[in-house]
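Note that this complex is displayed minus one protein chain, with the remaining chains in position.
As written, the chain order gives the labels A, B and C, with residue 1 at the start of each chain.
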């Protein structure tokens, strides 16, 4: 049994992670941390877990957590996450970080987009990016894995086959992304209050969303192409799901079937990628670890449509995929 | 032109009130108050009002507001509301209070249900309850009107015809109420965060909801019946709307048409009451000042079904109805 | 491996059933039937299943299905279901029927509520009612199991402990039920078109819902009490979930903890029943096979609040629970 801890266990990604791990035959959850006062029982925070997990949230120092766990998932916010992870990495514990702290390759970009100095700059550029479909070989040996952002992984998986193949222009990529409200987290704020965002759609963080540099850098890493995507996210009145509608300029002439074949070839070894002929809907991947994509060609553009569940394939599902690879389990364990 | 002020103008009821008043031919909105820092423009708080109302929110003392207005609507929370209204009533200004402060008839019940001493106990029992369908004659001369609670008015209007007629038992009334999320207000909190209440229904405040004593007392006032309703509200994943499903024990035998006729007779003079044959849906009253009701008889019970828009007939619409009556306008002005 | 067939595989319960069975280690789905033209692939009907199940829907006679399966789940509409099941029962195949056909105990009540003659009246009264929490012992040996209705099972499970214990009046029970739209099935109709039922709540089938006699009869069977519940369902703008708010008249005085203890004792052996202290929300059981319940006492009434996922515990989950018991698997297999 792998003993597992979760840092910052009060949010939505932690809840989904726990539910997946409860189905994992080789996992024992030993530790949940939170700064919530009074060490509440996990079921008081997540009523869904009533009768399923008998643990209290605790505020324990990283050393204590590391001593009790073989693998730790950090669901802490950026900056806070790296500060604790740095300390835990001095032991043998393995870490999967949901925050953005170890995703970017350099400290300057981090500071520019996140507005603060990186707590652990020397590790940047050396941490494995936990998108198994693109970096599967690097994951098994890693002590630390940077779990991808939800918009990021959906965008990258949609673009990688065609950038790698050299059949789209690198300097003319638009990602129009639509995401459910759970992506904004579980802290009460006006913008995600029910009567504010229900029955409404709006763009947000136009030109300023922090997944922008992550998409650029990881696409460079995966395909060796220099890209600067224009990324525009929208808040959609639904709990979960991401749809990316991506506009790219094709190089050369090919029909839609050719595009699909190229994607299918590229993802031949990837059990959670489904290259489909019909238009993807977020409902068809909700609650699952699947990534669905298709391509249409119209008026001189390739339109790549891709979707995931932001909490599963975009966060907790891919984290368990990484966990499985790190520990030698079948990649799909607990995820089908 | 009647000069109007609104206290506590940042919430949902204030927004709906402003939108109705902008359609009123004899109203000029002169003052909006709020404790928001920096005196923001009303359109910065309510983007819907962009280009429609050019006022800043201000934190002005009650005397200043009173001096600038002929009529003030208070959308402040309970206790805070009465504290300011007391002072304004020393001038000639007329006041319509959305809070619960002047709805109950005695200070003890107030203290018991609201958990604090009433700021202005001597007025209790003398303030007009602003439900025109039941107290129309008292409203024109009133300086202060207590605007009804949303669940309260829906429940009371549904029950009054039958209690008055003496055809239901007074000691066996169950009100199972369902309400949209806007009823919980615009302050961010976990329970009304989108991913918490979307795709879910739950009861809340079972046996403890503060509209309970208000229903009892106002039904007594309107029908002279001593009732103790069992009131259970539920939170429904929709912006607005209230449906009350009321279970009562009939006295005597009568068919559904008789029930409907009794209600129609009772509300003959009430332009916003629609006694219907089909089952009411909140969508059919959304955005309107209508109250829809019907009756079914089954297995020895009368089932009274009634609905309103909690922000309109349950708050801002009925407030303007009261305003119209107070100022001698047609009751329906700006409300059709 | 148990070879499984599903009749009427195009609807929501069939989809959920397939997803659960795909997680079952001892099941092989061999046959899916439908009257859809052209034998479409199951993924063309249920895109969620793309890459997960490679079967075509077919219109096969019952004999053929029976020959290819050890156990058949029928998701057909009432009347159609019994007509085919009758024929299959001549072989050794075991059947779990989702329709209402074998739930009622007599043909007259069936004809009265369903408006047509029962196709197989002689079996009525002898078929096991598949609610394991109440009839667990009868299920293992059954060839045919009548899978319960969704409102029915939620209502019955909430009431059974207290009727059995004799602590509520049998002649004064009101079930105010709220259900998500998936309960209305997958056939397009105006009432469940998105813009009709979104942002709205309404009661329907007041006094006429077909789950009424089922609740009465099965409660009689389980508790030996003669009851005639007043059952009122409401359509709630959400995909799935049922909340029953039940009003009962207590016999004797007891506190809320006593009520909870009685329920806990009653369901001690039932892994999917959670007797909780907080108020249940449908979101906390969505996607799971759990049944959550609590009790409040107020103004002389016991208010029992209970919820389930109508597609899982209310249909496909309990069906697999029955399947597990019939075939000697652990009751929770594929359901946690």
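Note that a contact is a pair of C-beta atoms (placed from the backbone, for glycine too) under 8 Å apart; a residue touches a chain by one contact, two chains touch by 3 or more.
Given the structure is predicted, the values throughout are model-derived calculations rather than measurements.
*Asks:* Check each of A:2, A:305 or A:335 against the chain that is not shown and name the one that touches it.
*Replies:* Candidates A:2, A:305 or A:335; residue touching the omitted chain: A:305.
*Asks:* Among B:50, B:83, B:187 or B:269, choose the residue that contacts the chain missing from this document, as touch is defined above.
*Replies:* Candidates B:50, B:83, B:187 or B:269; residue touching the omitted chain: B:50.
*Asks:* For the chain left out of this view, which of B:133, B:176 or B:199 touches it?
*Replies:* Going through B:133, B:176 or B:199 one by one, B:199 is the residue touching the chain not shown.
*Asks:* So which bits of chain B touch the chain we can't see?
*Replies:* The list for chain B reads 22-23, 47-48, 50-52, 199, 274, 276, 278, 281, 283-285, 287-288, 290, 292, 336.
*Asks:* Quickly run down the residues of chain A that touch the omitted chain.
*Replies:* Where chain A meets the chain not shown: residues 174, 176, 178, 180, 196, 198-204, 206-207, 228, 230, 232, 234, 236-241, 243, 245, 247, 279-284, 286, 296-301, 303, 305.
*Asks:* Just checking the interface: what residues of chain C touch the absent partner chain?
*Replies:* 12, 180-182, 186, 188-190, 192-199, 237-240
The definition used in the following text is that only the chains that are shown with their structure count from here on.
*Asks:* Measuring from CA centroids, which chain ends up nearest the centre of the complete protein set?
*Replies:* Central chain is C.
*Asks:* Specify the chain most distant from chain A by Cα centroid.
*Replies:* The most distant chain relative to chain A turns out to be B.
*Asks:* Compute the distance, rounded to whole Å, between the mean C-alpha positions of chain A and chain B.
*Replies:* 46
*Asks:* What is the distance, in whole Å, between the centres of chain B and chain C, each centre taken as the mean of its C-alpha atoms?
*Replies:* Once rounded, the distance between the two centres reads 40 Å.
*Asks:* Counting only residues that touch at least two other chains, what does the list for chain B look like?
*Replies:* 180, 196, 198-199, 237-240
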